[in-house]
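One structure is given below, represented as structure tokens, and several questions about it will come after.
Only one protein chain is missing; all other protein chains are in place.
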Amino acid sequence: MKAFVSHTLNGVNSLVLEDVPAPPPLGPEQILLAMHAASINYRDLLVLSGGLLSVTLPDLIPCSDGAGEVIDVGPEVWRVKVGDRVALTFNPDWIGGPWQPSPRAAGRGGVVQGVMREQLVASQHEAVILPQHLSFEEGATLPCAAVTAWHALCGAQPLLPGMTVLLQGGGGVSLFALQFAKLFGVRVIMISSSPQRCARLKSLGADETIDYRARPEWDTAVRELTDGKGVDLTIEVGGAETVGRSHASTRTGGRLALVGLLSGRPNVSASGVDITAIRVGSRQDFEALNRAIAFHKLRPIIDSRYAFEHLPDALRHLQTGRHMGKIVIGFD
Amino acid sequence: MKAFVSHTLNGVNSLVLEDVPAPPPLGPEQILLAMHAASINYRDLLVLSGGLLSVTLPDLIPCSDGAGEVIDVGPEVWRVKVGDRVALTFNPDWIGGPWQPSPRAAGRGGVVQGVMREQLVASQHEAVILPQHLSFEEGATLPCAAVTAWHALCGAQPLLPGMTVLLQGGGGVSLFALQFAKLFGVRVIMISSSPQRCARLKSLGADETIDYRARPEWDTAVRELTDGKGVDLTIEVGGAETVGRSHASTRTGGRLALVGLLSGRPNVSASGVDITAIRVGSRQDFEALNRAIAFHKLRPIIDSRYAFEHLPDALRHLQTGRHMGKIVIGFD
Amino acid sequence: MKAFVSHTLNGVNSLVLEDVPAPPPLGPEQILLAMHAASINYRDLLVLSGGLLSVTLPDLIPCSDGAGEVIDVGPEVWRVKVGDRVALTFNPDWIGGPWQPSPRAAGRGGVVQGVMREQLVASQHEAVILPQHLSFEEGATLPCAAVTAWHALCGAQPLLPGMTVLLQGGGGVSLFALQFAKLFGVRVIMISSSPQRCARLKSLGADETIDYRARPEWDTAVRELTDGKGVDLTIEVGGAETVGRSHASTRTGGRLALVGLLSGRPNVSASGVDITAIRVGSRQDFEALNRAIAFHKLRPIIDSRYAFEHLPDALRHLQTGRHMGKIVIGFD
Partner (left out) sequence: MKAFVSHTLNGVNSLVLEDVPAPPPLGPEQILLAMHAASINYRDLLVLSGGLLSVTLPDLIPCSDGAGEVIDVGPEVWRVKVGDRVALTFNPDWIGGPWQPSPRAAGRGGVVQGVMREQLVASQHEAVILPQHLSFEEGATLPCAAVTAWHALCGAQPLLPGMTVLLQGGGGVSLFALQFAKLFGVRVIMISSSPQRCARLKSLGADETIDYRARPEWDTAVRELTDGKGVDLTIEVGGAETVGRSHASTRTGGRLALVGLLSGRPNVSASGVDITAIRVGSRQDFEALNRAIAFHKLRPIIDSRYAFEHLPDALRHLQTGRHMGKIVIGFD
């Protein structure tokens, strides 16, 4: 069967489309998926550049996020059945409760082979049934960005209607956080890089936006919008450049959720903000957000679609940072 | 000044409108309120009938829920200032955190003198500033019913968008729970006593309704609406007659919140439901729901308005059980 | 290989020692165990009597709790290695977070084949490594009783030093709860059926005991020991006969944890106690209690030991209710 492989982890250009062996017979709790869609994340670029993970796979099949149809099941499988439309979790070992270390915690498309292939064998415990109203491409946007956004919003403590959340830019995590935050009845302030992008975020539901090019001291602007107090929760996706202002935008007793691979050195006690490191989320998080998506008929915001064989182009588009929403790969 | 007083706790008819002494000078953390509105609760009827509390006040001034304007403050007051529009908490000693016993825990209009008077002295710690868009009458609906509803919804564990909540009838707690639940993005199933009342609840936002006269085994109907699983949370306001079916309507691992003064004997372990007793809520709950009300410009649902001197008529109307929403008393 | 089997679920007498087929080859995440010990629970009697589960296995191999050595592993196993000494979880699908329904939730030795056999194939996700200082027989006491006790103590909310817990009798759950509660720095009151048993419980660490034969209104005795307030947490293992007094022994705002298969009809709101249904616990609970057991070098309290072929005698001893602590089965 066809798969994308990087033998050298030497960037997007190291990707080659190859014939790889068909999957082995299924173990008792395994399932076989015909893959129909993927979505890409900034992390996929980092993995392909070889710089992210201390341990990586030889002959890496890239990309963490995919969706497909169950076409066979092992004898002890009970979570799904043939014909079910599913997505796969990022971290196969995080079912629920607090995060725990495991050799697969760094996730699919990195320390576990990724989704850019025609068929894939997974454990039944990695599969999450898609909301009925979503296409495979929409479902493929969820495993990393949506679960991260959900967990950052409500994983550490309850999010209550009327609270205020600060989000950044138009990437996948921030847009899912915007959509989910509105389901929670929360006020959303977003920063972005142009009046056009700010207008687009408002049209997607943001209550207030700040153009950080026009207003470089945007933390002051956030304080002005919150009676000088700061927001209850900030989801930081920018890293070293923004973490200081994000911290300064958050109220005493509030929370700064750090997403993913970024790092920085905020002044941690002056203002009394709690800081939470977000490592995607659990399968229970994924199931909870799917229940919300299904009830509200929410649709992921898709920036653009590429065919399977154009994965490298999709990744190059992601690299520009000019997208708003998820970039998806349709396999069909 | 004028106040309603019951000297005998012999029911609504024992209420007399009297001249009572003007309030004493303010202590350092006390505030003086000119009262503008009250709302009434079923508990007020129970207190007036003398059957509720082991300890009651002589010469009881009834009613727990009121709103007014701050017209004077003691020298150490910082939470409010003259001119502020405020409501008062039900339990003056529950500021935040878990409920704790106190001699005033049974609340205002019972073990603390109530709000049916022209002026009232309270501690600054009992005052909660009203959302700007609410009238005094709307604000007066909040202290008991809205705080109870909020606490029952989210006091024990986070309420997530896409969860399902079961509510009962058209009383104050259930209608606030309906309004708040929609802010949380939650699916709401309600039972009521007629097609007309069911239709009204749907118009107020209920996702599904069940006419329990037409469908006496309404727990079965709830199971049908939830793929056989039962709801995540039931807020029980009916008592001994309904608690068994409420319990049976709730999923294994779900929660049954028991409101107030009611009791019953459900079969507590067969189905594995957690049960939480709700004793109104804290001032922090009140402040949190006010923040949600203010952001969403939510308006309490008012059944009817009575003038100050017609309190007895209002209470008799409440006794019929035919109201939908809160019955308020306008003092002006 | 040898195994105990019940073909008829007709009580202890229906158990027969048989040759059963050797385990099939391992799936990718499966492990093969050489079993060395089991322990028995009251539930095992109920399963064997055929009355417990709506769905049961044909040719049931009984008993949920066992420990053994890993003697082979599938190619994707990372949680354990050959030579590890492990116990198995009761509910194979509850890894962490809130309980979720699954076809295997009713547990091993019921809807999943039990441990009374020489070898056993399990998923790596069911295995928990034993604390080094425990024998296989001691380790075999943990999966049901110890995990239930731990989860009942601290699963619903934090248990703080200085709180008071009420426990009942000398069964496995209650004795583990006693031992764990002392690690948490908690005051323990226990009821039991004789002065001798009370003295034994005191020697095991109980702070106060009540002989409920001498003091049938033992809830009053509990109130006397707690300044009239009641305890913070009661772990109810007795069922319909005791649940009312357990409820009455618990303070307003406190918690009544209902263990297992028991049920009753307490008056649920008069005193404002929260009620939690305990369905054993998660693998994360098991790992957490093992960490506590390892650090404190705690040893399970063993009532008696039977050889593999004497399982029926062990079960008959359990039936008498005269044990104190766990009854174990040594396979070697």
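The first chain written gets the first letter, and so on, giving A, B and C; residue counts start at 1 in each chain.
The definition used in the following text is that a contact is a pair of C-beta atoms (placed from the backbone, for glycine too) under 8 Å apart; a residue touches a chain by one contact, two chains touch by 3 or more.
From a predicted model like this one, the values you see are computed outputs, not experimental measurements.
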item: Hidden partner chain, touching residue among B:Leu52, B:Ile95, B:Ala240 or B:Ala294; value: B:Ile95
item: Listed residues A:Ala127, A:Ala206, A:Leu225 or A:Val243, member touching the removed chain; value: A:Val243
item: Option from C:Val128, C:Ile293 or C:Leu318 whose C-beta touches the chain left out; value: C:Ile293
item: Residues from chain B at the interface with the omitted partner, ascending; value: 27-30, 74, 78, 95-98, 100, 102-104, 123, 125, 282, 284
item: Touching residues on chain C - with respect to the absent chain; value: 154, 157-163, 180, 183-185, 187, 288-289, 291-296
item: For chain A, the residues touching the chain missing from this view; value: 98-101, 156, 229, 243, 252-253, 258, 260-277, 279
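The criterion applied here is as follows: only the chains that are shown with their structure count from here on.
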item: Rotation in the CA alignment of chain B with chain C, degrees, nearest 5; value: 180
item: Interchain centroid distance [CA atoms averaged], chain A/chain B, Å; value: 41
